[in-house]
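Just one protein chain is left out here, and the rest sit where they should.
In order of appearance the chains are A, B and C, and numbering begins at 1 in each one.
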Amino acid sequence: MTQADQGGRNARPLPQDLAIDTLGRCLLPSPVTRHLGERGVKFVGEADKVLLDDSISSLTQTVPDTASLPAFELAGPRDKIFFDPRTLRCGIVTCGGLAPGLNNVIRGIVLELWAGYGVRHIVGFRYGYEGLIARLGHQPMMLTPESVASINHEGGTVLGTSRGSQDAGEMVDNLEANGIGILFVLGGDGSMHGALTLSAEIARRGLRIGIIGVPKTIDNDVPFIDRSFGFVSAYSAAVDVIHSARIEAVAARNGIGLVKLMGRHSGFLACQAALASTEADLVLIPEIPVLLEGNNGVFACIERVLARKGHVVIVVAEGAAQDLIVDPDAAPGRVGSRDKSGNAKLKDIGVFLRDRILAYFEKVGRETTVKYIDPSYAIRSIPACPSDSVYCWNMARNAVHAGLAGNTAMLIGRWHGHFVHVPIALATSRTRSVDPDGDLWMSVIEATGQPREFA
Amino acid sequence: MTQADQGGRNARPLPQDLAIDTLGRCLLPSPVTRHLGERGVKFVGEADKVLLDDSISSLTQTVPDTASLPAFELAGPRDKIFFDPRTLRCGIVTCGGLAPGLNNVIRGIVLELWAGYGVRHIVGFRYGYEGLIARLGHQPMMLTPESVASINHEGGTVLGTSRGSQDAGEMVDNLEANGIGILFVLGGDGSMHGALTLSAEIARRGLRIGIIGVPKTIDNDVPFIDRSFGFVSAYSAAVDVIHSARIEAVAARNGIGLVKLMGRHSGFLACQAALASTEADLVLIPEIPVLLEGNNGVFACIERVLARKGHVVIVVAEGAAQDLIVDPDAAPGRVGSRDKSGNAKLKDIGVFLRDRILAYFEKVGRETTVKYIDPSYAIRSIPACPSDSVYCWNMARNAVHAGLAGNTAMLIGRWHGHFVHVPIALATSRTRSVDPDGDLWMSVIEATGQPREFA
Amino acid sequence: MTQADQGGRNARPLPQDLAIDTLGRCLLPSPVTRHLGERGVKFVGEADKVLLDDSISSLTQTVPDTASLPAFELAGPRDKIFFDPRTLRCGIVTCGGLAPGLNNVIRGIVLELWAGYGVRHIVGFRYGYEGLIARLGHQPMMLTPESVASINHEGGTVLGTSRGSQDAGEMVDNLEANGIGILFVLGGDGSMHGALTLSAEIARRGLRIGIIGVPKTIDNDVPFIDRSFGFVSAYSAAVDVIHSARIEAVAARNGIGLVKLMGRHSGFLACQAALASTEADLVLIPEIPVLLEGNNGVFACIERVLARKGHVVIVVAEGAAQDLIVDPDAAPGRVGSRDKSGNAKLKDIGVFLRDRILAYFEKVGRETTVKYIDPSYAIRSIPACPSDSVYCWNMARNAVHAGLAGNTAMLIGRWHGHFVHVPIALATSRTRSVDPDGDLWMSVIEATGQPREFA
Partner (left out) sequence: MTQADQGGRNARPLPQDLAIDTLGRCLLPSPVTRHLGERGVKFVGEADKVLLDDSISSLTQTVPDTASLPAFELAGPRDKIFFDPRTLRCGIVTCGGLAPGLNNVIRGIVLELWAGYGVRHIVGFRYGYEGLIARLGHQPMMLTPESVASINHEGGTVLGTSRGSQDAGEMVDNLEANGIGILFVLGGDGSMHGALTLSAEIARRGLRIGIIGVPKTIDNDVPFIDRSFGFVSAYSAAVDVIHSARIEAVAARNGIGLVKLMGRHSGFLACQAALASTEADLVLIPEIPVLLEGNNGVFACIERVLARKGHVVIVVAEGAAQDLIVDPDAAPGRVGSRDKSGNAKLKDIGVFLRDRILAYFEKVGRETTVKYIDPSYAIRSIPACPSDSVYCWNMARNAVHAGLAGNTAMLIGRWHGHFVHVPIALATSRTRSVDPDGDLWMSVIEATGQPREFA
């Protein structure tokens, strides 16, 4: 892999009304010092980067030039900032499906902009990118410390959200008309692609508008972010549902509890929820091909667990086993169709699996019951758990620092426990998935006792 | 209505090896005194009955004979008991779907039998009435204070459960073979019918086996029981789900949250959950006919709430609007089909309503989203809430008192805050439903602002 | 006991600008009909009363005149009301310590006044009776359906509260100046005494101001109210604390967990929490004299439980064993001192008991640890649980109905499952406590295995 520190900073609009140094660095002193006390803030410097690989075995014996090692720019406050907070106008938009913590991030951005930098004009665009399309008539909300003070106690997003992209030209028109200097985009993969288009249009017009992403993915599948906000809340809530499934399974002869969890292309949520619950016997994820029949197939696994324990608990990620679902009418979505965010509509693996399991056991003449639970809306709508609350606050603070420092087309990531700057182009160029040979999957198969592969 | 105190006591097997008085009352002194201290227990006497109607306006101006007023026998310990606890063997069986508190009732029965009366042989039959069929080979569990000490911390039932009835003859054979003196049946309407059949067969054989029912209905629709155990737990859990639906609805333009709750023939759970949540805009229950179209129909109501608030939260009982679902393929169940407990399989009103609402708004050209949540398994599998914990404990104690005193075909009910004896025949002869003119429904329409009727 | 229906209605200010009948009943038709639909509301009539004693054995064989039986007036909407909702101004005040559900009751009163009757001027007085003293300068809050819509999701009271009484003259001056027609007082025993003084002063001045009480007592010790709002929430929260105490006790050799719960003069909360938790071994309440030493004393009980189980969990009501605490410095309060509400300051039984138990076991040479938890503030500040949420809503609705119908010096009680009108003078004339011979205490000693008395 090449150097991670690319893209974002180059795309940054250069300040013309400020004295700048030869590197194009802006010279406005950060007001954070003033706000936070005389002793001074520990600012992040030019050389503060986090190695992409921090294991010794990854380093060659002699490293000629450490600066050339792949690394991320550390997030945090800079001593010089690009925008003048007294005149800066900022916008926030939340896109795509709900995730716990959206309100915490909104709140954190507003508080840091207001108290940390003295920004006094912050608007929230309503209902995702739709709110940036003037002709749709959604009035933006003015956001102040008072108006956001307690929004974190509720799930969802006070701004509203929607799926799908909008015309970049119209959106930039709106940003210009509103005099927005920084737009914070809270959204998933699709929204980050939208953010790239937006920043390309901004660059084409030569505008000084920064686009800062805060990646929102309940699937936890954004690369270079070892934990997306809301993820801990989500798998924590899923634990209760898995427990319910187990209680139902235990109460029936040959009872089978089946829980479908979010995870379109990755099984992080299913794995983590299964580990946290300690009660799953079988975890099916997109990364591990699923075989139903055969000696090492899902049916055989179920039979073995039933024989040993009398009941089975299965956790399945929504994106698992999509290749098996041949009947397009088995589920609400249709093959090849896509939702407004451009995501391929998945066929419902939960319903499919329930029906196939019932059919199998009817065939072999063994009575079973399957209790199927699909808790998605009830999970993604909860407030952030305390751990996510802290995490969102720090995400938000670093997003503001990144924006004020003049970055654009950049999102806040986390690498080896550090918050870092990740160019959106890099983050959207690949996906993150559960490594079938890695420790997470190993941990799951040890916890469940399931086979490593169904092949 | 005729006198409530009928049936049960007459069906009671008379003790032949004990001195009995002219009324057939048994003369063994209750050991509860010995166990509970020298000061003596306040026993319930012959005349302790609770009026069916305790309002003054119900009494005629002069009551010639108060003993003739309709009334229930008060539950509680009797000074004389029918069975000798030193030799008595008791059985417990749990039938039908899960409800919070089953384990609490099991635990309570065991503790009261053991510590209150000194009974030392208590078995739990496995998987509902199936466990009473010897040839199916389910070994009963021995139950002791130690083995049940902490089972109340989990939902479900440690005994397992199943739907459906079994052959009364085979079951009584088993009771005889095991020397069971009292069988405690925890179950719903179907199971109580089963209990009647069982006690009829017992009477036919002239056996001294008491059948005591503890009514279990998450729908809260058993008559003469103002609150079934697990009901408070269930609607409490439903509140969180309604809240999730609201969060989802608020976050979308014209967002519609739809929650389906249990309630085959009655809307108690839907009403109570809606009241407790304070967040429902529309509650649909079996007792109130549903009209979709028209000026006062569901669609019009939704439009009005959307216009006023921008989102709608709908709570629907599973038994509501069954007459509207004409397409038998709209839902997993089919018209006329029944499950193993003999309940008619309901057509899925949640899916039906979601699809019809989407179709309507597509027709009128207004974009909406419907987020539909069906939380049933996640609700009925939870542990009893503290309020139900106390309630189950008292249900269990009174069931034991009733059984030891020699009652049979009797269940424990609650009337105006008192635990009472209700003949199973009486309780199963009618159903309880939400009164469209009563205070509960009035309370709901005030809380939601919905019309009283859709007509 | 004499007839319950006294005091309140007689003290009612007579309407002079309305046609009234010979009984002084007002003739303004209730607008509830108009608001709630054409079908009409089932109004409560003159003769709708609830018998004080609904057991048959309490009725004499021939009752010459049922109207003379002790009974409470049923709460609920009346077909004629006293005040004209279009001009009526209402006030709400919350007094004394926090209890879960205060915000629910405030919200319910506002919604019922506004939507049920059309009242448009509702104010909340701040910080208890202090808010009625003009010279203290607390500005009342205007309350509307919007401002109270979500307050029930938080504990505490949006109005604020304070302890202590204020000068009745000054308070009535304020009510007059603000043109208040009905004042709803949410408070405990002390506040209800204050409400009586207030209504006496109102009567003295010949004013038409109704005072309606909603009894708030986390101790659940108000007579004629079988359940005070917030009580279920409180004991539910206490269950978690008792569980914590047990976990701590189990983890230590001879571990003793000690939890102090609210209950100045009554042990309802301690009993109910102990029953709900199923984990207490010893419950100490004010109604049962406590002996520490001796063969049947607390120390001996602890020793016996330790010998059997290895750990002990003790729940003590704050008002228990006050006679034992001889050293006035053993606790923050002093003998004879009173707080601002006029309650005698209790000596801290928790600290006292912890120290005495440690001293005892040190004396007998047995190592123990005592983990003492005092959770009061953490319990009384929680939001209402779903069960209390419904209950508060109905309390509030009935308080509004009572007020509009022209009652005064009346509080909303509950008797045998019915909401009823209870004259404040009657409710404050006695206290309610756990009956040492009743079923609640019996239930506790069966659940804990503790002796019935320490004597």
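In this section, a contact is a pair of C-beta atoms (placed from the backbone, for glycine too) under 8 Å apart; a residue touches a chain by one contact, two chains touch by 3 or more.
Not measured: the values here are computed from a predicted model.
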### Query
Which listed residue (C:R356, C:K371, C:H401 or C:R452) would be found touching the missing chain in the intact complex?
C:K371
### Query
Among C:I133, C:I247 or C:A300, which one is in touch with the chain left out?
C:I247
### Task
Based on the whole complex, identify which of C:N178, C:T197, C:S381 or C:T431 touches the chain you can't see.
C:S381
### Task
Determine which one of A:R78, A:H311 or A:R397 touches the chain that has been left out.
A:R397
### Query
For chain C, which residues reach the chain that was dropped from this view?
98, 127, 130, 154-157, 160-162, 240-241, 243-245, 247-248, 250-253, 371-375, 377-378, 380-382
### Message
For chain A, which positions touch the chain that isn't shown here?
### Response
36-37, 39, 41-42, 45, 47-51, 54-57, 59-67, 69, 71, 74, 76, 107, 111-112, 115-116, 152, 226, 232, 235-236, 239, 272-273, 275-278, 385-387, 389-390, 393-394, 397, 416-418, 437-439, 442-443, 445-447, 449, 451-453
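Here is the rule we use: only the chains that are shown with their structure count from here on.
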### Query
Same or different: do the copies chain A and chain B touch each other through matching residue numbers, with over half of them shared?
same
### Message
If you tally contacting C-beta pairs for every chain pair, which pair wins?
### Response
B-C
### Task
Could you give the separation in Å between the centres of chain A and chain C, each centre being the mean of its C-alpha atoms?
47
### Task
Take the average of all CA coordinates in chain B, do the same for chain C, and state the distance between these two points in whole angstrom.
30
### Summary
dist(centroid_CA(chain A), centroid_CA(chain B)) in Å evaluates to 44
### Task
Two or more other chains in contact with one residue: find those residues in chain C.
none
